[in-house]
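Reviewing the structure listed below.
All protein chains of the complex are present and in place, except for one that has been dropped.
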Amino acid sequence: MTVAPASAETWREWLMSDRPQSRRQASLGRAYGAWRAFARNRLAMAGLGIVLALLLMALFADQLAPYSPTVGDLRTTRLLPPSAAHWFGTDDQGRDILSRIIYGSRITLFVVVLVAVLAAPIGLAVGTIAGYAGGLVDAALMRITDIFLAFPRLILALAFVAALGPGIENAVIAIAITSWPPYARIARAETLTIRQADYIAAVKLMGASPGRIVLRHIMPLCVSSVIVRVTLDMAGIILTAAGLGFLGLGAQPPSPEWGAMIANGRLYVLDQWWVAAAPGAAIFVVSLAFNLLGDGLRDALDPKGVK
Amino acid sequence: MKAGLSIEGLRVVFDDFVAVDDVSIRVEPGQSFGIVGESGSGKSTLLRAVGGLAPKSAGVISLIGAPDLPEPGSRAFRRRVQMVFQDPYGSLHPRQTVDRILAEPLAIHGIGDADRRIQQALDEVGLGTGFRFRYPHQLSGGQRQRVAIARALILEPQILLLDEPTSALDASVQAEVLNLLEDMRRRHGLTFVMVSHDLAVVTYLCDQLMVMQRGRSVEKLSADDLAQSRVAEPYTQRLMTASIGFRRDRTETF
Partner (left out) sequence: MLVVDDLRVSFPNRDGGFTQAVRGVSFTLGRERLGIVGESGSGKSQTGRAIMGLTAPEGRVTAKTLAFDGVDLINCPPRERRRLRGGRIAMILQDPKFSLNPVMTIGDQIVETLDAHAKVSRREARERALETLRQVQIDDPGRVYDLYPHEVSGGMGQRAMIAMMLVAEPDLLIADEPTSALDVTVQLQVLAILDRLVAERGMGLIFISHDLRLVSTFCDRILVMYAGRVVEELPAGGLKDAKHPYTRGLVNCLPRLREDRHPLPTLDRRPEWAL
């Protein structure tokens, strides 16, 4: 087996090798190649940086936030403009907005991760199965997909939350339920071309079961375009979550959800602009970061992408 | 143990297009049989129907040469009949290493000792260890076709279906792959059914052949017949002339 190389230069050579010596080197080499393609894109790197910062912010919220996100002093710190003590000012409850945004990143990440974990696999499974099976199965699965696609996402999410009851968990479920259909469509479209390929015919000829073909040979090829799409959708998901929060159907007070914070600042938007502007800017920056990241991922992962 | 292949009255219909119409062949165990035709002749479809990749509307496909041979479509049948495809760029999974590609058939059939078998299969097709963990995009066309041959042979089949295995390769690489195929046939006592548009390639590898046109069999003859120009049908004659090259003095006959 290979001995791990010592210096950075030999590491690079080891990764870029055209004749890998082990399974690990082959897959690491591939990942490194994709990373190099990705790292060339400065905007995508900026997006990745912001997303990583969001991650760290959520992780170390307790250490980073200067004040409590839920308790403020109504007598002395109500609606203070940005200052050295309160960088982003305070809201009508006297709470420090910076601290609320820092804690709010946890909610945002919670939503984003959960939706991705729920919606992407559903979409991937529905799409690949429909595409590979064809015929009746395809027709049935795609009509269901069409039904979900026929409603505007926010309206459908609203209906679900109204039925399930307000709260961040239900908002996540509602968003997940409404966001998988596009993934199913992408996965199906890709599957339709992949299933014609000779390498699928070859495994079929070996006697592989349909389940095995879909799971081990087709899905891995669809994953990258679904990941790209999910990343690009993150902005929309964050906005939907914020929208639900704004309408009072997402996270409930006093939790520092960004959308709810904007809703709260709406009352003072003319005189105390910072109350709504700070969470708005946060949503904007994070959405943009996910979009940039998604664009970069598409260029790096999508083999059809123009170089 | 060898097995042959018998096809009787095979008919393949896509929607309302008849791709293969009432074709019968008999390939004795250990024999090498060639099917020649141009695009749309149904030659590849016939091969795919044997492999269960194209729908059979009528006719009987069966293995011959020994008692208790498995039925088409069964798992045991798949171990005995394998295929090499035309396009070496399309027949290997783009995100799998050679190692993974060769491990898959073993995993599907629950065959152990994968490590040794993969190594042996690679050695046999002349690729060696250096290639085991490469991705298809790191291989040349000829190397890919060798991997495809290794994949077909790793299940130790008795019949190998070859769908234009060299038509996408450079002439010098074609010679290497043809030699390899012949070598494999001799070593493993394989039965070949090979499809090609190139008469010279087919006669190099096969002793019996059939000429197809528009889904039907035009003529069956031996490689010797062809070499001696004992050809009955004008279509076969035309294919023969064409394979020699361009001739200014007979352009009107094309």
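Chains: A and B, in written order; residue numbering restarts at 1 for each.
Definition applied: a residue touches a chain if its C-beta (ideal position, glycine included) is under 8 Å from a C-beta of that chain, and two chains touch if they have at least 3 such contacts.
As the structure is a computational prediction, the values presented were derived from the model and not from experiment.
Chemist: Can you pull out the displayed chains that the omitted chain is in contact with?
Modeler: B
Chemist: Going by the touch rule given at the top, which residues of chain B touch the chain that is not shown?
Modeler: Where chain B meets the chain not shown: residues 38-39, 141, 170-176, 178-179, 182-183, 197-201, 203-204, 226-227, 238-240, 242-248, 251, 254.
Just so it is clear, only the chains that are shown with their structure count from here on.
Chemist: Find the geometric centre of each of chain A and chain B from their Cα atoms only, then give the gap between the two centres in Å, rounded to an integer.
Modeler: Centre-to-centre distance between chain A and chain B: 47 Å.
Chemist: Can you list the chain A residues touching chain B in their complex?
Modeler: Residues in contact with chain B: 18-23, 25-27, 30, 197-199, 201-208, 212, 216-217, 220-221, 303.
Chemist: Going by the contact rule set out above, which residues of chain B touch chain A in the complex?
Modeler: Listed in rising order, the residues of chain B that touch chain A are 48, 51-53, 75, 78-79, 81-83, 85-87, 90-95, 97, 99-100, 104-105, 108-109, 130-131, 133-135, 138, 148, 151, 155.
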